[in-house]
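Shown here: the complex without one of its protein chains, the others still in place.
Naming follows writing order (A and B), and every chain is counted from residue 1.
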Amino acid sequence: MTEQELITNIETVPETQEYFINMGPQHPSTHGVLRLLLTLDGEIIKKIEPHLGYIHRSIEKMCEKDSYQQIVHLTDRMDYLSCHINNEAVCLCVEKGLQLEVPERVKVIRTIISELTRLSSHQLWWGVMGMDLGAITTFLYGFRDRELITDIFEETCGARLTMNYNVPGGVMFDIHPNFQKRTKDFITYFRKKLPEYDELLTGNVIFTERTKDIGYLSKDDAISFGVTGPSGRASGFACDVRKRFPYSAYDRVQFEEIVYTEGDCFARYKARIAEMWESMKIIEQLIDNIPEGEHKAKTKAVIKLPEGEYYQRVETARGELGVYIVSDNKKSPYRVKFRSPGFSNLSALDTMARGNKIADLVATMSTLDLVIPDIDR
Amino acid sequence: MDNENLKNIINSVITDCEFSGDETQFLNVIVKPEDFRKLAEFLRKNSETHMDYLFCLTAVDWITHLFTVYHLTSSINNITVVIKVKITDRENPVVDTVCDLWKTAEFHEREVYDLFGIKFKNHPDLRRILLEDDWVGFPLRKDYKDEVNIVEL
Partner (left out) sequence: MNFNIYDFTDFVNSINVWLNTVFPPAAADIAGFVIIGICFLTFITLLGLSLVYIERKVCAFFQQRLGPMRVGFWGTAQTIADIIKLIFKEPLVSKGSDKFLFNLAAFIVIIAPFMAIAAVPFAKGLHVLDFDIGLFFITAVSSIGVTGILLAGWSSNNKYSLIGAMRSGAQIVSYELSVILSLLTIIILTGSLQLSVIVESQRDGWWIFKGNIPAVIAFFIFIIASTAESNRGPFDMAEAESELTAGFHTEYSGIKFAYFFLAEYINLFIIAAVGATVFFGGWMPLHIGNFEFFNNIMDFIPPIIWFFGKIAAIIFLIMWFKWTFPRLRIDQLLTLEWKYLLPINLVNLLLMALVALSGWHL
């Protein structure tokens, strides 16, 4: 080969080209019908463009036709893993509008069940996170322990997933006589099991290699993107609504706000594990001190909120849920907005995963703990 | 900082605004679209207010006019303000974007555009986000009619 031929040969080597790949709507690690349009260079992610709305059910529009009692049921279907907390948000917002003081018993019951919901949500997240990284056994372990919580829910609320336990003014039924005993049994059981979670994943070399320094989100970005919940707190954004703006019985319990500063996937993982310990702490403080009294304050059959705007923030398992109700003194609200945590958390995904590999995107996505109905509403 | 101080600060930036903070929990300020960007930039960048967390962005249709509602708070000091931008032009509502100030606004503004049809000037990628790209109309407006999907009771 002459020199000239060599030069032309080198010049005709095709350049590398970026290509697109559709992750979703049906994909094992998007946990629902989320579609991510990835621009890739080899395996390296250049850009992520989320396409949402595959299960948009126009809950906000439906709320404008429904009475306040009916709205509560719709919120179950947003973030189905922390459905009780969603219900609570709407009920608290309506109660704020009515200036209704709910009985102490209700506040404590709501708090306990909220924390149980958070625990069950984090258990499921832990299992799914392991599965996303290829450790399928964790999925089964997470579900095994979650089953015990859903059993408790079933006994008290009648349902296992979408519980509909809250109504404006209180809770629908009083707690089951077994509730306290079973919850205590569960806490004793889970205090033994949670270290097992650590043994299986936290100390594992492959796991730490896969998650450390991956999907980094700085504190400024976390605040700017409104990334809340354990994901935000892992970046150093102290945003726990339970601590900042206590509602229900959170003002009377002792618990730590888990804040890490690393901002990577491992910090988000650790934040959720630590949050499970804190949730158990909260439940233990309250479970023996449920005050006697009514399980529901008296409300009118047709609730009409006085004219005005009401905003209620609560802390779901995923982050800050805001309920914004605009009322014009009719039996259904004029406008309802749900500020869902998943929607804001997802918007940071591009910043977090850019420059990483596809495998890292999966890790990042699962540490953000996305629930798609929560994003699409 | 209490609401009185905040009112004074806001008044020092823009004069033409209304306050209503008595009946609801946060200080509400109603501004015109042309003043909004200036106020937002000030609240974000001023070291005294340092409103770096936009925790809710939405819109409300009041038939005669539209409001875009911004719930702003600070991660450092515990102050919250609700800015409402009053848009009277229903046919072609335009507001300045704030997605360079708060990155979360990029998705939220797309959502507001999708459901209310409010356009955000200088938004980098203003498309529908929840509905399909070929959807006709803006569903959360009060005058939206959809005979197929919405059953009137």
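Just so we're on the same page, a contact is a pair of C-beta atoms (placed from the backbone, for glycine too) under 8 Å apart; a residue touches a chain by one contact, two chains touch by 3 or more.
Note that this is a predicted model, so its numbers are computed, not measured.
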Of the chains on display, those the missing one touches are A
Residue in contact with the excluded chain [from A:Ser67, A:Asn204 or A:Ser218]: A:Asn204
Across the whole complex, the chain not displayed is touched by chain A residues 19, 21, 27-29, 43, 130-137, 140-141, 144, 200-201, 204, 206-207, 209-210, 357-360, 362
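Heads up, the rule we're going with is that only the chains that are shown with their structure count from here on.
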The distance between the C-alpha centres of chain A and chain B, rounded to whole Å, is 25
Sort out for me which residues of chain B touch chain A in the complex. 23-26, 28, 52-56, 58, 60-61, 69, 71, 75, 78, 82, 102-104, 106-108, 111, 115, 129-132, 139-140, 150, 153
In the complex of these two chains, what residues of chain A are touching chain B? 52-53, 56, 58, 60-61, 65, 96, 220-221, 223-226, 237-239, 244, 308-311, 313, 320, 322, 324, 326, 334-335, 337, 339, 343-344, 346-348, 351, 376-377
